[in-house]
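First the structure, which I've put down as structure tokens, then a few questions once you've had a look.
The complex is shown incomplete by one protein chain, all other protein chains being positioned as in the whole.
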Amino acid sequence: MLTLILISLAKVVAILLVIILPLATLLTWVERKQSAVMQDRLGANRADILGLRVWGLFNIIADGIKSFSKEDWVPPFANRFLFNIAPFVGLFAAMVTFAVIPFGPPIHIAGQEIALQVADLNVGFLYILAFGSMGVYSVVLAGWSSNNKYAQLGAMRGISQMISYEVVLGLALVGVVLVHGSVRLPDIVAGQGEHWFGWIPKWGVFTQPLAFLLFLPAAIAETKRVPFDIPEGESEIIGYNLEYSGAKFALFLLGEFIEIVVLSALLATLFFGGWQVPWLADSGFVFGNGATVEMAPLVVTVLRIASFLLKVVFFCWLQLLIRWTLPRFRFDHLLRLGWREMLPLALLNVVVTAFVMLS
Amino acid sequence: MDFSGLNVAALLPELLVSGGGLLVMALHAAFRGRQDRQLVWVSLASVVAALAFCLNPLTVEPGYFGSALSDPMAFAGRITVLAALVLLLPGGVAYARSRNLPQAEYLSLSLFAATGMMALASAGDLIVLFLAVEVLSISLYCLAGLMGERESSRQAALTYFLAGSFASGFLLFGMALLSGSAGTLDIAALGTGLARVSGTGTQWVALGGVVLMIAGLLFKVGAVPFHSWVAEVYSGSPTVVTAFMSTAAKAAAFAGFGRVLLALGSVSEAWVPLVGICAGATMILGNFTALVQGNFKRMLAFSSVAHAGYLLLGLMAVGAAGESLEAVIFYLLPYVLANAALFLVAAKVSQAGSGNYKLDDYKGLARRNPWLAGLLALLLLGLAGMPPLAGFMGKFMVFSAAVRAGHTGLAVLGILTSVVAVFTYLRPVVYAWFHEPEESGALNLDGGLAFVVWVAGAGLLLLGLWPRLWLDLCAGIGV
Partner (left out) sequence: MDIKTLLELMFGLLTVASAIWVAFTPKLLHAGFSLLFTFFGVAGLYVMLGADFLAAVQVLVYIGGILVLLLFGILLTTAMPTAELTVGGTRRGQGLALGMLLLGLLLLAVFRAGWPLSMNALPETTASDIGKGFMTTWLLPFEVASILLLGAMLGALHLARRAGEDQ
């Protein structure tokens, strides 16, 4: 019992300190740098320590100090308790989703099999949807507790956007679940380790292309970033986090970046084989023409974990690329896209997949 | 997975009716509402097809793994509901069309409600029973609000919704306790399940569940002491919807109620006094309140409360003494026919008169339209239970079943209150035949209404003269 708890704790700490927090903080800088490059600017490159600049990486620290030293303002007549917990709710909902994502194959230490996953739930898929849907409370609480009409209007836009796209999100995932016949994420990852004709990996993006195309925009809509940033609209219209300043505002931003990381991990797990490397079996590479490359188990494990991390980083980059490329949707376009275009497609995908799986 | 117990054909009538509802919605969307006038034919076609399959079922085995039964009771309930639908749908559509209300939604919600009612009449387990009750209730809440143009209709919808949700809560809580202690959800197996736990602490939990469930069902059928919503909802809702509520919905609710009480026969000593008191109070209160109403619609509302009392008496006899449900099955059909026609007539007469269902509107009706006045008398006397009309046979069967089951006192009370009812029902008849008209000019019925009134009148006469016709029909279909 004690060992189990210790192992789980170790996993939580490892995921937090190795994957989520470093990536999320790094992303604050990457976002500024990448946008600068895309817009032909130099970008965040000024912060230095004793003249040492390292491409502006110290901006992360500068940002942190800046936001934590600002005044922590709570508007008068605001509901203080709800106002204070709102950013944490968002952070919590984003972070706990990571608990069911397997970030590597099971490893064997001292005769014990340890799954590289915090919680191997039998209902992992539902768990993701359940906690994904809790993110909306951060928006509601922030918008309402601020006692500000504009914040409340922003929250309202946020709710209608998030609940609309949640439906599409869930239905897109149903297709994936149907293909693998399991709601456990390790099963879904294991299923993606197979190949067609020995060459094409059975990744979700190949077995469920439509689901992927629906999932990606719906998930971006859940992170409330451009082109789906109407709830906050930081550039001109104002949103649910209007009254927040200093550290609590930074928490909202951090929550947003964590959502990016979690979303990338989900994309990798559900549609790009998770920790699977194409053609890499437990014993080493096995290619379609029969050629094999033997490898030590440790090397295989490391390769697989690296592959997962690489995929996560790639999707973080992709999301930033999308964010700085597209303009914002108009609100009626956004809702129409969700309900009248994506939802029927998602339903169609479920029906077609079900028929294909049955035949 | 083993699908051998599926037997979809057992549910064909329900599937046809709900499919008709879906088709109506789809056609409404496909033609963007331009062909709504034709939708009533689609609905009627699905209802008639369902009726045909009820009269000549493909299978009499239970379907859906025992969730849908095919006994005489199930067929009687389904046929009664479908008959009410055939009588009411054309009138409802005409009403909606004349007031520019949505026809497609009226039709599909009515068909969904009917699906719920039919599922309720043939429910084999408690979950289906509850869900069916909810389907019919929610569709009716929506219909009550949807079809109204006045404030009172919204008010009625809200009252109905609040009262109904409260009742659903009791029903569900009771079901949970009952099925938990009996260890089964199968209605027919409840009795044996309860017998197994008798004498233990579980028995008390089960009895608590039974009481709560009966309370919820009494609420749904509008019996005393849970009758207070009936008058407001029935008189506030648009008449076509009220007619649907007081006929088909009530018939289905009694079918479900009867099924539950039949299964609980082994613990009848626990609920018979309870239901008996409610039945007696319902008969007295319903009849005496109906007597003093000056509003025809309210009078019909309270008369339907009173009829709930007689039906409860029939159910008691069933549960207690192993009587069959024949009396209740028989009682329902003439009640439904007469009430459906009377509500439509009430709408017509009120529209031509004061517009608010005053009894005075009926003064001199015989001069303006003797046929209508005659049929009105026939329908009202049928409800009152005058021989040789079917209402008499219904009451006769219920009272004699009650006497055989040992509830002589209640049967006598029923007969006495029936005498009061005769006065209630005679008032409009007397107004129609022996008073001078306040307005002159003929009151002509359109084809649809004339059809309904003639069918209902003929049905009452036919069933009164040959009561076995209907009973043998039901007994012949089901197993």
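So that you can tell them apart, the chains are marked A and B in the order they are listed, and the count of residues begins at 1 in each.
Here is the rule we use: a residue touches a chain if its C-beta (ideal position, glycine included) is under 8 Å from a C-beta of that chain, and two chains touch if they have at least 3 such contacts.
In this text the structure is predicted, and so the values were computed from the model without any measurement.
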| Which residue, A:17, A:37 or A:163, contacts the hidden chain when the whole complex is considered? | A:163
| note | From B:113, B:300 or B:390, the answer for touching the chain not displayed is B:113
| note | Out of B:25, B:187, B:224 or B:443, the sole contact with the unshown chain comes from B:25
| request: Quickly run down the residues of subunit B that touch the omitted chain. | output: 1-3, 5-6, 11, 18, 22, 25, 32-33, 63-65, 67-68, 102, 105, 108-109, 112-113, 115-116, 119, 125, 127-128, 131-132, 134-135, 138-139, 141-143, 145-146, 157, 173, 177, 180-183, 193, 196-197, 200-202, 204-205, 208, 212
| remark: Against the hidden chain, subunit A presents residues 82, 121-123, 126-127, 129-134, 136-137, 140-141, 143-144, 152, 155-156, 159-160, 163, 166, 183
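Note that only the chains that are shown with their structure count from here on.
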| said: Centroid from C-alpha atoms only, then distance subunit A to subunit B, rounded to Å. What do you get? | reply: 54
